[in-house]
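Following this message is one structure expressed as structure tokens.
Omission of a single protein chain aside, the complex is shown with its protein chains in their original locations.
Naming follows writing order (A and B), and every chain is counted from residue 1.
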Amino acid sequence: MGTTLQKGRKKDVWRAYFLVGPTILGLLLFFYIALGFSFFISFTHWSALDTPTYAGLDNYIRALVDPQIGQSLINTLLYVVISVPIGVVVSFVYALILHAIPRFKKTFRLFFFLPFLTLPVALALVWKWMFNKSFGVFNTVLHTFNLPGVDWLGSRGVALWSIVFFSVVTGMGYGIIIFLAGLKNINQEYFDAAKMDGASGFTVIRRITVPLVTPTIFFLVVTDIISAFQVFDPIYIMTKGGPADTTRSIMFSIYQEGFTYYRFGDASAVAWILFVIIMAVTAVQLYGQKKWVHYE
Amino acid sequence: MKNTDHPRPFQLRDIGLYLMLILGTILAIFPFLWMISTSLKGPVEVLSVNPTLLPVEWRWQNYPDVFNFLPTFGRMYFNTAFRTVTIVVGQLLFSAMAAFAFARLDFPGKNFLFLMVLGVLMIPGQVTLIPNFILFSQIGWVNNYLGLIVPSMFSAVGVFLFRQYFLSMPQTLFDAALIDGCTSIGMFWRVGLPLAQNALVSFGIFSTLWAWNDFLWPLILTNTEDMYLLSVGIGMFQGQFQSNFALMMSAASMATVPILILFVILQKRIIDGIAMTGLKT
Partner (left out) sequence: MKKGISLAVSLMLALAVAGGAFAQSITYGIWDANQRPALEKLITAFQADNPAIKVTLQVVPWGDYWTKLTAATAGGQAFDVFWMNGPNFPVYSSKGILRDLTGDFKKAGVDVAMYPKALVSLYAKDGKNYGLPKDFDTIGLYYNKDLFDKAKVAYPNDTWTWDDLKKAAKALTDPKAGVWGFAAITGDQAGWWNFVLANGGQLLSADQTKVMVAQGPGREALKYLYSFVQDGTSPDGSTMASIEPETQLFPGGKVAMITAGSWMAKTYSTAPFKIDVAPLPKAKIRATIIHGVANVVWNKGKNQEAAAKFAAFLSTKKAQQMVADSGSVIPAYQGLATQWVASIPSMHAQVLVDAAQYAVPYPSSVKGMEWNDQIAAVLADIWNGATPFDEGMTKLETAGNAALKRAQ
């Protein structure tokens, strides 16, 4: 792991605090205070329009008992488990391809990046139309191959997968660019040595590339899992939690409890439950990194 | 030995690679093209059930019309640009600083503070919205640049990303500077930061995008139209029952242009990369 650059001298500790200071201070002031407030609110009933009233553990109990909120937790877990591995693998594969091709790198990189340049609302609306059962592009293509159309957003078993599909395709540009930065960082000497030893392409990838990008993989997996737990936009625009609550995510429930039904106490309680879950999952990953992440 | 400066000759397997790329990018390009094409359509064609990619009638008038409908559009542009630049500079600088310390220095409380940073990532965004707004109302940071910019200048993701990056740098890079008697801060500024240019540019792009499209917090924080950002302004084209999609996409396309240009310019930067020649002599 990283090497210490000082020998525990007091001045150097202050230098470290100086480097870390602005961020810590900023996060304390602009996140943790608000977080504390929301923790307090989770024990109250609050409409945001008037003053909170004490509610004890009511909100938490309700969150654990309510079937819709329970369903949203299951859906979210499912979504995380499906979308993150697929997303990371897809990004990695395309990053390798981009790294390997001789020409038009710039162009394709730009193409992958375009979803990020499209207004998020426009992006979701276009995909919603593409998913349309009668007029959408996907079913039109299927029909031309004489295949039956799919009810992408209206069928219970399919809807969540459609959301995953959307997220992976529109998000892979991010992973690709992060991987490309990581790949660039690999010492060319490793590749040269492998070439001299006559190693095949796949072996090189397996034995050299992958281990050396594990810090990048780790970063992507951790951050992707965290943001997958918070998936909201595509659900809000495309399915509103349906059909039959199969795409209801926790963030959607949190948003609804708060901004649609003016129950911010409940919203905060659910948000805190989510927070704890994410923390636990991340902590497990952080401990596990020693086992598989290779740092120089 | 660097990567060759001239592209290597085509091989047969490249066909397969390019096919895969095309497949992957079709879906990525399509919504963007649709956005542009919608921005040039007339109001009736926009809502057509069987949309065509190319407009039947090219309505360039949509673009000036955006300014007629929203006279403050230009001001929104400035707000967004100003805010984005300051936020990105802040995020890159502060995150890199903290990440360097977390990755390569030792100090009491290091792990705890890092967990604190990570913790922020895990806070569901909307939860802090109203509490922060209440806080900012108390200190008078509502509807001004202070409230818009300062809270967003700190990025937990950035710290995390740069930390990984700094961790993967071999110690040998720093030994030379250490021998020369560089302090930790000097090490950061003279060695770490320049070497992290790839990561800075990569993260910088996403940081820019995120700041440019940021919507919810600016919506809540701003009260007067002259402080609105583009993201909020574009939302104005969506009505309760009907929306003017054509104008909305025109506005959105105009909002996209600077980022597109930025990305195209910076792409070269990414490709040129940093030569690791310093080690191989």
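The rule is simple: a contact is a pair of C-beta atoms (placed from the backbone, for glycine too) under 8 Å apart; a residue touches a chain by one contact, two chains touch by 3 or more.
Treat the numbers as computed from the prediction; the structure is a model and nothing was measured.
Interface note: of A:Met238, A:Ile254, A:Leu274 or A:Val293, the residue touching the hidden chain in the full complex is A:Met238.
Residue A:Asn132 is the one among A:Ser91, A:Asn132 or A:Ser268 that touches the chain not shown. Although one chain is not displayed, its contacts with chain A can still be listed: residues 47-50, 128-129, 131-136, 151, 153-156, 238, 240-245, 259-262. Taking the complete complex into account, residues 44, 47-49, 69-70, 129-130, 133-134, 136-137, 142, 216, 219-220, 223-225, 232, 235-242 of chain B touch the chain not shown.
Criterion: only the chains that are shown with their structure count from here on.
Annotation: 16 Å between the Cα-based centres of chain A and chain B.
Taken in their complex, chain B has these residues touching chain A: 1-3, 7-10, 14, 17-18, 20-21, 24-25, 27-32, 34-35, 49-51, 94-95, 97-98, 100-108, 110, 113, 116-128, 130-132, 134-135, 150-151, 153-154, 156-157, 159-161, 164-171, 174, 178, 183-185, 187-188, 198-199, 201-202, 205-206, 209, 213, 215, 234-235, 238, 248-249, 252, 255-256, 259-260, 263-264, 267-268, 270-271, 273-274, 276, 280. In the complex of the two chains, the chain A residues touching chain B come out as 1-6, 8, 12-13, 15-20, 22-24, 26-27, 29-35, 37-38, 41, 48, 90, 94, 97-98, 100-106, 108-123, 126-127, 129-130, 135, 137, 169-170, 172-174, 177-178, 180-182, 184-185, 187-189, 192, 212, 215-216, 218-219, 222-223, 226, 229-230, 250-251, 254-255, 258-259, 264, 267-268, 271, 274-275, 278-279, 282, 286, 295-296.
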